[in-house]
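One structure is given below, encoded as structure tokens.
One protein chain omitted, others in place.
A and B are the chain letters, set down in written order, and residue numbers restart from 1 in every chain.
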Amino acid sequence: MAITTDTPTDERASATDEGQTPRKQRRSAANVWFGVIAWVVGIAFFFPVFWMVLTSFKTEADAYTPTPKLFFQPTLEQYEGVFSSGLGPYIANSVAATVLSTIFVLLLGVPAAFALSLRPVKKTSDVLFFFISTKMLPVVAAIVPIYVVVNQIGMLDNIWTLIILYTGMNLPIAVWMMRSFFLEVPGELLEQASIDGAPLWRTLREIVLPIISPGIFATALICVIFAWNEFFFAVNLTAANAGTVPVFLVGFITSEGLYWAQLSAAATIAALPVVLAGWVAQNKLVQGLSFGAVK
Amino acid sequence: MIDRAEGWRRRAPLLPALVFTIIVTQIPFILTLFYSLQSWNLVRPGSQEFVWFANYVDVFTDSQFRQVAINTVVMTLGSVLIAVVLGLLLALLLNRQFVGRGVVRTLLITPFLITPVAAALLWRTVLLDPTLGLVNFVLSPFGASGTEWISQFPLASVMAALVWQWTPFMMLLLLAGLQSQPSDQLEAARVDGASAWSVFRELTLPHLRRFIELGVVLGTIYLVNTFDTVYMMTQGGPGVASANLPFYIYQRAFLGFDIGQSAAMGVVVVIITLIAASFALRLLFRSFSGEEELT
Partner (left out) sequence: MAEVVFDEASRIYTPGAKPAVDRLSLTVADGDLVVLVGPSGSGKSTALRMLAGLEPIDAGSVRINGRDVVDVQPKDRDIAMVFQNYALYPSKTVAENMAFPLKMRGMEKEERGRRVRQAAEMLGLTEYLDRKPKALSGGQRQRVAMGRAIVREPQVFLMDEPLSNLDAKMRVQTRAQIAEMQNRLAVSTVYVTHDQVEAMTMGDKVAVLADGKLQQYATPPELYDRPANAFVAGFIGSPAMNLLELPRSSSGVTLGGIEIPLTREVTDAAGSRDKLTVGIRPEDWVLESTDADAASVVKAVVDVVEELGSESYLYAHLAEDTATTIVVRGPGRVKVRFGDPIAVRPTAEALHVFDVESGERLD
């Protein structure tokens, strides 16, 4: 249970330094051991995912053995099977729901975040409090009326229903997160722009947006992750027409519950886009999930 | 100083997002309140009538509801606390220098990114299957083979999957906390001759307190809404042994079609959440306004 503050150069220096003191040797030896432990834990956490991907390249016979098989003849037949069982439209629905809701979140959220940061409105903290409080209320308490209303206006099993709900679900997070990026823009820049005579929209487009675009990109990725993984609304409000990939997976387990290899292929496809997005955005992930409270 | 016109110019960018959020998130709750006072079953058309608080009486005399409420607390707080402790240990590991640290971090966060539905499938089949699952295979030398994890320990199984998914988030959050600790503090402590353990206890842990609180609050917000994992792994069974409130309300609404009852449960959940949230929000807002300590 030790903490060190060594910088990488420190550590490398102590490893290559010929006149090492015993103390230094012990410290770097300890770090090697911590490194080994970290690797073991990391691999243990990752192993189920690795096994899922591995299984997806097996035949059902290889997947279904009492002694798990590490070596086998890989095959793509499970992926073919998944696509031939009609995954395509579900992917299309997921993409539509994810991309469109994220676009709407940005269209609504960027101006809102601006109005709550650089040129703040009165009662800014009340509005922020309201946004965050919507995430405190359990979704499950709203699902009944949402179902009833959506049913009455004939929007059940319609992708637009999900798009609107996902926009509402992600907007508060995005506003909080983007606000924290806006706040990092130095006030001097805006003052300089006002002296230079730039109108507001040009200041935003030419000066502020280039600065915060990495933050907006990270916000978008996090909205993508949430929307793609969402299941509760999808399973309750959609069916064959507007179902998303998680809904497809559910149908899969009830009909094909015993076919592990094919199931793994389906799960891999379902998880892949978000895993990639998450890897890219990992530095900003916490910022998104904690409403920008941690940078 | 800000005149009326300027006030509206500032407010304008905020209004679309605000109005949208109010419509999508608040109106359903008002409707929930309204429905909860009615007896209304979707499979009996025309059954809608006003019954005042009869649904609430039913909810509070429903012994299953009590069991489910307890499950929810155990599942949510148990998973959050275990994830925070494991996340802290992992963050301390990852805060050291070792070869391939970035890769290990990427491996570690992957479980968090896996679509929860796919993750639940993975746990139910590949990991916890009594005859072919990896867990029993690994444990077989210790004589534990054949354990039917999901039917014997349903709540624990669900929690295992949740902890696997949420430990990475806690790890990232606490790692951000560790890395925000000024290194001169740690250096000063080392110069003062503090042992690694006392540095951790006297400096690092107090510094991390905010981050740990934030992790508990955010984990609770997100995990109290858990639905996918219960739905995919156990369907709340056997009986209601592993059902939580979201799943139970879903059952009442979409399998029992009892709108009034499930709305009343929703209201009860909101009230309980509001009580917990008023405490949590205060914690959270303190964290957000104390941003200088978090950055």
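By our rule, a contact is a pair of C-beta atoms (placed from the backbone, for glycine too) under 8 Å apart; a residue touches a chain by one contact, two chains touch by 3 or more.
Note that the structure is predicted; figures quoted are calculated from it, not measured.
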item: Chains shown that the absent chain touches, full complex; value: A
item: Selected from A:Ile37, A:Ile211 or A:Leu272 as touching the chain missing from the view; value: A:Ile211
item: Hidden partner chain, touching residue among A:Ser125, A:Gln192, A:Asn241 or A:Asn283; value: A:Gln192
item: Hidden partner interface residues of chain A, rising order; value: 186, 188-189, 191-198, 202, 206-207, 210-211
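Rule of thumb we're sticking to: only the chains that are shown with their structure count from here on.
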item: Inter-centroid spacing, chain B versus chain A (mean Cα positions, whole Å); value: 15
item: Chain B residues touching chain A - in the complex, by the definition given at the top; value: 2, 7, 10-14, 16-18, 20-21, 24-29, 31-32, 34-35, 90, 92-101, 103-119, 121-123, 125-127, 131-132, 134, 137, 164, 167-169, 172-173, 176-178, 183, 186-187, 190, 196-197, 199-200, 204, 211, 214, 218, 221-222, 224-225, 227-228, 231-232, 245-246, 249-250, 253-254, 259, 262-263, 266-267, 269-270, 273-274, 277, 280-281, 284-285, 287-288, 291, 294-295
item: Sites on chain A touched by chain B in the complex; value: 1-8, 11, 31-32, 34-35, 37-39, 41-43, 45-46, 48-49, 51-52, 55, 64-68, 108-109, 111-112, 114-116, 119-122, 127, 129-149, 164-165, 167-168, 171-172, 175, 225, 228-229, 231-232, 235-236, 245-246, 249-250, 253, 260, 263-264, 267-268, 270-271, 274-275, 277-279, 282, 285-286, 289-295
